[in-house]
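The complex appears here minus one protein chain, its other protein chains still in place.
Presenting chain A:
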Amino acid sequence: MAEYSTPTSEQEFHANFAQLKPRMNASEALFESSRCLFCFDAPCIQACPSGIDIPQFIRQINSGNDTGAARTIYEANYFGNACGKVCPTEVLCEGACVYNLQDVKPIEIGRLQSFATRKAIEEEKPLMQAGIPNGRKVAIVGAGPAGISAACELRALGYEVDVFEAKDQPSGLTVYGVAPYKITNEEVLAEMAYLQKQFGYSVQYNSPITSQADLQALEEGYDAIFLGIGLGRTNALLLPGEERENCVGAVEFIEQLRMNHHATTVGRKVIVLGGGNTAMDAASESSRLGADSVILAYRRGKEDMGAYEFEYDLAKGVGVKGLFNVAPVEIVGNGKVEGVKFIRTALHEGQVQTVPGSEFVEPCDMVIKATGQAKQTHFLSLIGGLKTDGKGRIVADERTGQTTNPQYFTSGDARNGGAEVVNAAAEAKAAARGIHEYLSRK
């Protein structure tokens, strides 16, 4: 018996994918903010990649200044509401809360953050604005967390900003890639609309930048170009049978789910390949879509998984079963997926080695590959002088985000190889400052 029955309506979908960090009401926010100790030089601030002054905004909530709290948050992070919901707060701010050392439940910082920002968004509080126009223009490729954050910061500095987005909605993985129980589409898009209304940057949707000619137009039309392109499709496994029907990439599967909700098809028996956070999400999601059984297969041991512990717990909590020390060798089936042939693995001097003769087939009718996202190597090769490192990440100045082609700047997954929304938001803000520094000097 499955943990969840297959959702057939929007209502059932939202029940199966109930928000992990539901919205606080004013009473809860008052109670929770009252618990904050207001530490000196607070560890939560230090643990936040965007350095939000957390004790300050909590104190503002506690004293009835929710608008001021939202301002504090947005001054540090333009994805303030999204980060409150999608950040792995367990390992960031909340993980650093001193209450943990007292065996007391840490302050629910993420939910308090979203409490304040969501109120500001709904009440359309004018907290931010574009700076005095300075006559310069910046093009931004990609309307994800990095691109939009850079757009906001650049607008605040007086730049004219045009964002070019391949898809038809902003916020990148926040709306296309994050698990639906972390944030709803409506909530993501409301924050995007709120930001755009205040800063007034333009976003051209369904406008992928793909060719040399596209890039040349940007180079000629803009003083600087910010690359917030993120990563590409799911990496191919290069295994026989990978092309079979119902063998899908996790990124693509989650995008389907975010866009189509309960109309997303899932197998009865799903095998998810991978041990990272995306694998945990895909496994949880399959279960919440009503799959009878979901197996999470990873080639090393449980303790070696890259996923956060709380993410694995979350998956286990919805009935996902772990299958460890197995490597896929073939996707078997006849047209459609019918199973995965695995071989058992063992660690030998730190290296994963297969155990000869230990092959077995685990039957299933769907395979989700959560084996990382490809780098956009081809696109990047079109930009003159732009260097990438051995892992395909764009090489950029740590402080300014300037690439080896001085007209180009970058942040987010394309530069860091894949991290959280909060990292992209924080780095993009810095890169926008880098652009400003560069163009002011020019």
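We adopt the following convention: contacts are C-beta pairs under 8 Å (C-beta built on N, C-alpha and C of every residue); 3 or more make two chains touch, one makes a residue touch a chain; residues count from 1.
Criterion: contacts and distances are computed from a predicted model.
Visitor: What name does the UniProt record list for the absent chain among "Ribose transport system permease protein", "Spore germination protein", "dihydrouracil dehydrogenase (NAD(+))" or "ABC transporter ATP-binding protein"?
Guide: Missing chain, UniProt protein name: "dihydrouracil dehydrogenase (NAD(+))".
Visitor: Out of A:Leu20, A:Val98, A:Val329 or A:Val355, which touches the unshown chain?
Guide: A:Val98
Visitor: Given the full complex, what residues of chain A touch the hidden partner chain?
Guide: Residues 30-31, 33-34, 37-41, 43, 45, 48, 50-54, 56, 62, 72, 75-77, 98-99, 101-102, 131-136, 157-158, 426, 429-430, 433, 436, 439-440 of chain A touch the chain that is not shown.
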